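All protein chains but one are shown at their positions in the complex.
Presenting chain A:
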Amino acid sequence: MMNWKLGIAALATALSATAATAGPTLDKVKERGRIVCGASQGTVGFGSPDDKGYWTGLDVETCRAVAVAIFGDKDKVEFVPLSGQQRIPALQTGEIDILPRTLTWTLQRDANGINFTTPTYYEFTGFMVSKASGVTKVEEMTGASVCVQTGSTTEVVVNDVSTKLNLQLNPVVFDNVAATRQAFFSGRCDALITDAAALASVRATQSDNPDDYVIFPATKYMDALTPAVRHGDDNWMDIVNWSIQALLNAELYGITQANIDEMMTSDDPRVKRFLGVEPGNGKALGLGDEFAYNIVKQLGNYGEIFDRNLGAGSALKIERGPNRLFSDGGLMFPMAFQ
């Protein structure tokens, strides 16, 4: 079902003479009047349309931040829902400009035609099992059937965990998200494996009773979910990087959607540079100097986005944990905005 789409993507690579490589992505995007982002097929908290069809989620807002940086308008974005398998070819062939879609940063992907920008979310790969099974950690899962979605790093994790702990897990591999989840909730599998936050999202939105399920980490290793861009356009990569950096820096400086206009009169030289009161940053990227101001004005800082989509302000109630700023003991590290 998905393979013919991949085939078309491969064919598109063969046919598009110079379309995708003609000039920098920024020019193409400006000419088109909007950016095109890869999105998930519905993972609440990261990327899904709400009941009015408006896309929300952490990945989605990352993409909106880039749209604000370029056009000053968070709605100049088009979202293309992609399966795990389709997402990388779609980026490589120029169907989308940015791929912020719960994409784990790995060597093989990085080396093979895409570049990773700045991690927007750190987390464990997790297992979800029903509470009735009595299982609370990986070591107790001997012989369990695990529903896995193809096109993700979790396929390899299942195998690694199974081999390392000699668990003899029975993977049942599906091509699409909905089938994988349906098979888990119907009892075809004992466990569902994916990113822990996505599991929390599935549990909160798709189970009959979220309290019947428990989630625990599959390994002690952490993944960095990172938006990616195509090889070959350094300026575009910089723009995406610094749009994300703007969200992180704003949180570090205590700039929020609510107080940003007051902050314009701040005496802190860093804040002045950040907001474009002291010019130069935006121009260096080929953007307006007020791009960071616009991003925070329209979307808020990273903490606000996290809170509204995944944290206390959302249905998922996920702890910030490793996704706090370094200054609060987390892994998020804003680079110097100068």
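Just so it is clear, a residue touches a chain if its C-beta (ideal position, glycine included) is under 8 Å from a C-beta of that chain, and two chains touch if they have at least 3 such contacts; residues count from 1.
The working rule: contacts and distances are computed from a predicted model.
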| item | value |
| --- | --- |
| Hidden subunit of the complex - UniProt protein name among "Amino acid ABC transporter permease", "NADH-quinone oxidoreductase subunit H", "Xanthine dehydrogenase YagT iron-sulfur-binding subunit" or "ATP synthase subunit b" | "Amino acid ABC transporter permease" |
| Full-complex contact with the absent chain, from A:141, A:202 or A:244 | A:141 |
| Among A:25, A:40, A:92 or A:309, the residue in touch with the chain that has been omitted | A:92 |
| Those residues of chain A which, in the complete complex, touch the missing chain | 1-3, 6-7, 9-10, 13-17, 20-21, 84-85, 88-89, 92, 108-109, 111-113, 133, 141-145, 148, 150-152, 155-156, 158-160, 162-163, 169-176, 179, 182-183, 186-188, 190, 230-232 |
